[in-house]
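All protein chains of the complex are present and in place, except for one that has been dropped.
For clarity, chains are labelled A and B in written order, and residue numbers in each chain start from 1.
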Amino acid sequence: MIGTIIIYLGLAFVFIGVIGIYRFKNFYTRALVASKVDTVGYITLIIGIIVKSGLNAFSLKVLLILSISLLINPLVTHSVVRSAKISGYKSGKE
Amino acid sequence: MLEIALILIVITSITAIQTRYLRQAVLYLGLFSMAISFVYLMYGAPDVALAEAIIGSTLSTILFIVALQKYKIYTIYYALQADELEENGQLSIHKQQLIKTLEKFCTKQELEAQIIYSTEPLEHIIAQHQYALILVEKNDVITIYAHPENYKFDSLKQFLEIEAHPRYHYEFLKVEEDIL
Partner (left out) sequence: MTAVVTILVILTILSALRILIGPSLWDRMLGLNLVTSKLIMLIIVIAFLQNQTFFLDLALVYALLSFVGIIFIALYIQRKGRF
């Protein structure tokens, strides 16, 4: 029961992130909102799955995926925004 | 649920063929291989899905990018004042039409246009950046500065004489090496 609630909480975070990429008109704001909220939703959803399945080989593997994605997600966003900044991409004011 | 993924595959493949920029087609193909790999997984073939994910999203992306290096890129700097960008990051209609004309020229000459909006002063752009053309606008006159080694400049002059702009007049200048 607790696991289901945590999973739906994670879905709510991801949903807020998807609203963010349509709501904002500036590229840099969009990148910030999408990446941060998405990462939080990711962590919450996977913790919910671990709570639901208990401690076994499955949850250990899920934990490995979580740790890898936690490292990779900010790196990718940083790389994309740095590429936009160096190329001189200008966006509207927010 | 599976039907939605199949519709997405059709849309992305048609868009990848129809787009004018090759760099965007590479991104569309990345999305395409993601979606088709998910469809394989849903049909109960995880080994095929694994191979598709490896080949489609990494190997073919890198191969396409390496091949795109051979394709020439025509860098155009558009020098703007800081307050000239209107809201939503949109330019006015006349400027959009000017950029459309330049992109048409690049497509005709088999070049890939890369347009950069810059608020830096002209001397700074000439000294610091790699460029092919710099556009400077003053009182409805567009001054086009070209790089000394720009061998497409004469054909650009002929093209712009045919495709006249309703509002702007053009003025052509070649940057001398002495300015550097």
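Quick notes
Criterion: a residue touches a chain if its C-beta (ideal position, glycine included) is under 8 Å from a C-beta of that chain, and two chains touch if they have at least 3 such contacts.
Note that the coordinates shown come from a computational prediction; the quantities given were computed from them, not determined experimentally.
Subunit A meets the missing chain through residues 4, 7-8, 11, 14-15, 17-18, 21-22, 27, 30-31, 34-35, 38, 42, 45-46, 49, 52-53, 57-58, 61-62, 64-65, 68-69, 72-73, 75-77, 79-84, 86-87, 89. The chain not shown here touches subunit B at positions 1, 4-5, 8, 11-12, 15, 21, 23-24, 26-28, 30-31, 34-35, 37-38, 41, 46, 49-50, 53-54, 57-58, 61-62, 65, 68-69, 71, 73, 75, 89, 114, 130.
As a working rule, only the chains that are shown with their structure count from here on.
In terms of their C-alpha centroids, the spacing between subunit A and subunit B amounts to 29 Å. Residue ranges on subunit A touching subunit B, taken from their complex, read 25-27, 87-93. Those residues of subunit B whose C-beta lies close enough to touch subunit A in the complex are 85-90, 116-119.
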